[in-house]
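Below you'll find the structure, written out as structure tokens, and then a few comments.
Shown here: the complex without one of its protein chains, the others still in place.
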Amino acid sequence: MSAIRDFDCAVKHSEQMLPGVVRIVFDCAEIASAAFPGQFVQIEPSPDAFPVTRRPITINRLTKNGFELLFDVVGRGTELMAEMKPGDMVRVLGPLGIGWAIDPGSSWLLIGGGLGAAGFQFLMDSVVSATVLIGASSSDRVIPLEACHVVTEDGSLGGKGLVTALISEKLLDETDSIAVCGPVAMMEAVWNTIPEKHRDKVQVSTESRMGCGWGVCDGCSIPVSGGGYKKCCQEGPVFPGVEIDWKRWKEAGL
Amino acid sequence: MSAIRDFDCAVKHSEQMLPGVVRIVFDCAEIASAAFPGQFVQIEPSPDAFPVTRRPITINRLTKNGFELLFDVVGRGTELMAEMKPGDMVRVLGPLGIGWAIDPGSSWLLIGGGLGAAGFQFLMDSVVSATVLIGASSSDRVIPLEACHVVTEDGSLGGKGLVTALISEKLLDETDSIAVCGPVAMMEAVWNTIPEKHRDKVQVSTESRMGCGWGVCDGCSIPVSGGGYKKCCQEGPVFPGVEIDWKRWKEAGL
Amino acid sequence: MSFPPAIRRKFWGRDFSSPVMLASGTAGFGEELLDLQCLSGAGAVVSKAVTFNPREGNLPPRLLETPFGLLNSIGLANPGVYHVVKHLLPAAAGLPCPLLINVAGESVDEFADVVSVLEECSVHIGYEINVSCPNAAEGGAAFGVDPDVVLRVAQGVSKVTGRPFSVKLTPNGGDMVQSAKAAVEGGASAITVCNTFLGMHIDWETGKCVIKRKVAGYTSPALLPLVVARVWQVSNAVSVPVISSGGVSRGEDVLQLLAAGAEMVQIGTRLMRRPFAAGELMDEMKKLTGE
Partner (left out) sequence: MSFPPAIRRKFWGRDFSSPVMLASGTAGFGEELLDLQCLSGAGAVVSKAVTFNPREGNLPPRLLETPFGLLNSIGLANPGVYHVVKHLLPAAAGLPCPLLINVAGESVDEFADVVSVLEECSVHIGYEINVSCPNAAEGGAAFGVDPDVVLRVAQGVSKVTGRPFSVKLTPNGGDMVQSAKAAVEGGASAITVCNTFLGMHIDWETGKCVIKRKVAGYTSPALLPLVVARVWQVSNAVSVPVISSGGVSRGEDVLQLLAAGAEMVQIGTRLMRRPFAAGELMDEMKKLTGE
């Protein structure tokens, strides 16, 4: 593992982008210049004693002098992060983990579920060609991405249905790499929809409750095929789809 | 004991009055109309989980629609209280305890040490005649009170010396009641300076680390003459000087 | 058990509209609360500890707040059982909710002796036998770490009263499950889980402790997970109801303890901060569960 670095980053911008979803931009040239698509940062939600651990968030895209995050407000940690204002200094560890494996010139199919698409922008900015499929419960859970195909469960944006409906044999044939990110159940459904012969192309971005985020606590285990676990934070968060033990992973829950 | 009441009070005004000393005014007609000189309130320093208990502060004076406190910033609780801004709503329990026993028409001698004089204004406003003696380490520890005699240890205001130097047989003879409030060591020195025959006139305002402030936890014990303890919060904070077991009290410390 | 847990409880054959009990040592003898409207929302009150002889309690200072909790070293201050029976309990007769009397002792026999005297009164529905105060014995050791002693204490109490009693255990050593089983074998009708955790604060600059006995009882909302675990362990091991004690600061904490297996839930430190905590917690719970 390469050296990790901890920075005091200034909040440059913060806004509510969708209901309950915050977009925040940090200034930090060091993290921006070191980051690869699919990597994450560990945010310290408060300088106070609690929460005791940080919160992992995927880098959604690079900005001029830093990076942008998109996150769902789901608990105390993300609530505190939602209160951060421009000028606030925040402890950020990163970039962390192993991101998408990108072959030069390859064409990509990106399949995202709701906020799972947070991070896709960075990937899109880094590859030559990408087709994006997004499924979400409703329109206010859809992250604005260029030229993407959207379905929603309630039909409030794009077609009505699940993202698996957008996956076609033709798309899969045309693509070299497939990136999947979203809730576990959605990712499993996508995995099951993709025929055997295309599965080697699939990479998935996993999530797990994290302690350290840098490989020392063994708290973020993802069950892998053939038994045992890998560390989401250090050996992931992006894994080849074939490496995941989908059954045990789904049973684990978050 | 009479019913206790807990109020959400608005901060009306807050300022640093002396270095490290805050004057704060709360709006609360109910507390103001029920309060007697020498009583205190229990302030909730923060709506958060910590600190887990409140902080007791003497009512320094009544205002038009509420009451004023003066306090030293000495730890986390008072630090949080120093950050309160006009408009903030704060949980305040009170008025609490037993204040000065005031005989109508009696003349008073008030002897205060530093911030111990916080509370004297309310007493002065409630009696016909009062002479005030204040001792402090230096001028920036002297609360502005009308027509009071001041000495400081460093001579930066009034004479140089200890408050005991201001106590004269003549003053003691002229007075019906003597109120003493300040650090334990200062109060003990005053007590020792006052001749036996005047000691029945003395009332002292005690302090103790408090839990509840309303009599249920037995945490705020003041050692009393003849053995045993009384509760500072409920049977005090003002006690007849003769009731205090000065030796055991000094040994206890805060 | 069904989830979410019901707020209304049945305990010792009685119906309680609130699971919230005011914990021993933080609610006087109830009588002090009578006029204070603090009992609205409380299911029951537990008195402060009563011993045979009067006890002055520990040297002050008795309290010390640390950044995330409170140390107390009260030391079972109380006027002795005869004074309690004569002067305090009569005033408690008008309490709007049931009263349990917390009984402490320094020997196996003292518990039964205190209960015998209390039997003269009829105001209380039962007892909480406190074999676990960290502020009485030297060095903070508690009586109730030895299941054998717990058994004998419970048997002694059973002999002198027909009223139900709970045994309040210590988390500071021993095996709480074994002690709980011993208490039930000895006739206990409930187990209180648990008394305060032993804690200490030292001034690093001087090596001195504000609290003269150095070790004290520590309480904090941050201890909730410790209490949840112990309530779950004990309630799975014994057939009598478990009363939880410790860590509650919010309505959802009460619900969590009920979900862990507590039948009733005590509040101590929170009550000291919020005299009307019982009612406040009830409001929060009703909002959360819609009950």
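We just call them A, B and C in the order they show up, numbering each chain from 1.
Heads up, the rule we're going with is that a residue touches a chain if its C-beta (ideal position, glycine included) is under 8 Å from a C-beta of that chain, and two chains touch if they have at least 3 such contacts.
In this text the structure is predicted, and so the values were computed from the model without any measurement.
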Sole contact to the chain not displayed, among C:A42, C:L59 or C:A260: C:A260
Of C:A77, C:L198, C:V248 or C:M264, the one touching the omitted chain in the full complex: C:L198
Residue of A:V41, A:L93, A:I143 or A:V202 touching the missing chain in the full complex: A:L93
Touch residues of chain A, complete complex, unshown partner: 1-4, 6, 44, 49-54, 76-77, 93, 208-212, 214-223, 227-229, 251-254
Contacts of chain C with the absent chain, listed as residue ranges: 1, 3-5, 66-69, 71, 139-140, 145, 173-176, 197-207, 214-215, 218, 220-226, 228-230, 232-233, 252, 255-256, 258-260
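Definition applied: only the chains that are shown with their structure count from here on.
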Partner chains that chain A and chain C have in common: none
Pair of chains ranked first by number of touching C-beta pairs: B-C
Chain A and chain C: spacing of chain centres that average the CA atoms, whole Å: 48
Chain B and chain C: spacing of chain centres that average the CA atoms, whole Å: 34
Chain C: positions in contact with at least two other chains: 67-68
Contacts with two or more other chains, residues of chain A listed in rising order: none
